[in-house]
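First comes the structure, then the notes that go with it.
In this view, the complex is presented without one of its protein chains, the others remaining in place.
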Amino acid sequence: MSATFEAVPTKRSSLERRRMITSAIGWALCGLAFLLVAIPLLDLVLTILIKGASAFSITLFTTSSNGVKGGLLAAIVGTAVLSLGSLVFAVPIGVGAGMYLSEYGQNRLGSVIRFLSDTLTGMPSVVLGYFSYITMVIGFGWQFSALAGSITLAIMIVPYLARITELSLQRVPVSMREAAFALGARERTVAFNVVLSAGLPGVVTGVLLGLAISVGETAPLIYTAGWSNYVWNGKFIHQPIGYLTYVIWTFIDQPYKSAHALAFAAALLVMLVVLAINIGVRIVLRPKI
Amino acid sequence: MRSDAKLRRSTLLRAAAAAALVAGLGMGVAQAAGVSLVETGSSLLYPLFNIWVPHFEKAYPGVKVTTQSTGSGAGIAQAISGVVQIGASDAYMSDQQIKQNPDILNIPLAISAQAINYNLPGLNDKHLKFSGPVLAGIYTGKITKWNDPAIEKLNPGVKLPDHQIIPVHRTDGSGDTFIFSQYLDFSTPSWANTVGYGTTVSWPAVQGGLGANGNPGMVEALKQNPYAIAYIGVSFYKEVAQAHLGKAMLLNKAGKFVLPTAKTISAAADELVGKTPADERISLVFAPGAMSYPIINYEYAIVNSKQKDAATAKAVKDLLTWASNQGNSESYLKQVEFKALPAAVKKLSAEQIAKISG
Partner (left out) sequence: MKRASGFRLSLTGIALLIPLALFIIVVFLAQYAWPAIGFNGIRFIGTIDWSLGNLYMNPVTVRGYSVPLGANYGILAFIVGTLLSSFLALLFALPVAVGTAIFLAEAAPDRLRPALSMLVELVAVVPSVVFGLWGIYVLAPLISHYIGPGITAVFGFIPFFNIHNSTGSGFGLLAAAIVLALMITPIIATTLYDALRQVPRELRESAVALGATRFEVVTKTMLPTVRVTLVGGVVLGLGRALGETMAVLMVSGGALNYLPKTIFTPISTMAAFILSQLDSALSDPTGMAVKSLAEIALVLFVITLAVNALARVIVRGATLVRNV
């Protein structure tokens, strides 16, 4: 008798055959499911790429919109000001909160803060924009302003920054902290020079992702930033400011070809920034966490 | 040590960012020597305002005007709250609004009109006839099909399709809704008793009725939905023509069917502008006269007579004065099929403009 078995072709029972067919169909369905997700995304990106690129020219970046034609300079500058401005508020608070939660937040207070922070992410952006309209734009008298827009965006992205910071800092080994304490370091030194430095790639990831979110937001800005056809003149209050997502949202409704072209061009710019940040973060920074 | 170097680098970065911010602000402050005005509101007036702005800015360098198309309701609300300097509106403010905001002026800048457009495959080159009561029936859901006897009676000899009508209304606070609902209100008692008029009305539930945002949204809705009917400002006549949509003849107060043309708009204006009061709030809808087009209106600038400073007040006065004089020349108005203000009204407007101070 040979030690190896000859492969004897067995007759498959009908049950077995049914199971194999079911499994094959199952795999096919899973592949179909994936395509149902991937294809719309690719179609979306392609549509925007093709229609947006057709509006591209040098003037797109050097002139501002006037009514329904022109360029996107004011909108581009405005988006940059609003998003970077929101980081000015969101980074200290978000990273600080995340640091608190990871270092000192393993208690009742910490879990309450975590829960409420998650709740804040569930707040619809339009509710936030509406709140800011009544309190800052009208109540404080700032009118449509970059400051109102930035603060609203900041409220939106702080919870994300806090959560990602907390997760990144938690991965720093406890031994590093203990070693620093053993050397006599104060809490502040341990937090900044040891934990934050080690967890920096993760924190930067969070900041960049928050930036990507703020670049793509519309509803919080409609009633806070207003709209302007002119490049931002440096005033933080009493001066409305343009932004790219406004162009996408309103110009697509105008029955002029030039307006549609601008809407797609703005969408292309927004998508480029959002995709660049997200892909970049996943390829470059994630492995380092 | 690595962390020291990192700290130093991050401090340097922070300092550089701060310096850039300050430099940018400095540049900004230098640029801010001019005055910025924001105009928002009526999508009916929006095309004309966009035509005006470059010419006005050439005449008055140092004033920057941003225009927005958000609907008359927004124009009124934001002018009242002070977040914009000029609210454009096809509708004048209500008595209650005036009572609550006595400083707000309603200043006509031009006379415009509104058309009823539709998308009927095969029939868009014909001017179908409609009356106020028939339109009211369509928008209340009492008349549901194109070949309803009421519509066929007005259009003898036309083969109307047996298909559901899709009435499109404005979802935003709209001056177009205001004048359209006034036409229905003045001509149809049942509409007046149930729905009334306003920049927003409680549109009766019509299965399949669509909502659209702004005049452009109305045009798009017609383009995408055969068998739809909508009310669209005449300033969009080019887009309507390009889309090969139909334009209706409307029954006026004298019982005649008229199209919105320069002649019919003028006829209606001549009948009523003489009655314009000092605060210039008056409806021009459903004017008497055989040649009068029934849906015309003043395009208002809703402005606060108390502006935040003298420079802004002067800029606003300059813009309004320019608009009601140079801006009223045929070369601008005919691009949107509007009509110029008569001299008597220009005088009333000038008197109101003089009240603006900062």
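Read from first to last, the chains carry the letters A and B; within each, the first residue is number 1.
We adopt the following convention: contacts are C-beta pairs under 8 Å (C-beta built on N, C-alpha and C of every residue); 3 or more make two chains touch, one makes a residue touch a chain.
These figures come from a predicted structure and were not determined experimentally.
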Exercise. With the full complex in mind, choose from A:Ala55, A:Val68, A:Val194 or A:Ala219 the residue touching the hidden chain.
Key: A:Ala219
Exercise. Give the residue, chosen from B:Val35, B:Leu48, B:Ile76 or B:Ala301, that touches the chain omitted from the document.
Key: B:Ile76
Exercise. Could you please point out the subunit A residues that touch the chain left off the display?
Key: 19-20, 22-24, 26-27, 29-34, 36-38, 40-41, 43-44, 47-48, 51, 92-93, 96-97, 99-101, 103-105, 109, 112-113, 115-120, 122-128, 130-131, 133-135, 155, 158-159, 162, 186-188, 191, 212-213, 215-219, 222-223, 245, 248-249, 252, 263-264, 267, 270-271, 274-275, 278-279, 282
Practice problem: Provide the residue numbers of subunit B that touch the chain removed from this figure. | Solution: 70-71, 73-74, 76-78, 81, 94-97, 100, 164, 166, 171-173, 196-213, 221, 224-225, 227-228
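Keep this in mind: only the chains that are shown with their structure count from here on.
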Quiz prompt | subunit A-subunit B separation of Cα centroids, rounded to whole Å | solution = 37
Quiz item: In the complex formed with subunit B, which residues of subunit A make contact?
Solution: 66-68, 137-138, 143-144, 193-194, 197, 226-230, 232-235, 239-240, 250, 253-256
Practice problem: Flag every residue of subunit B that touches subunit A in the complex, lowest number first. | Solution: 2-3, 6-7, 24-29, 31-32, 36, 38, 46-47, 49-50, 53-54, 64-69, 81-84, 213-214, 216-217, 219-220, 223, 236, 239, 243
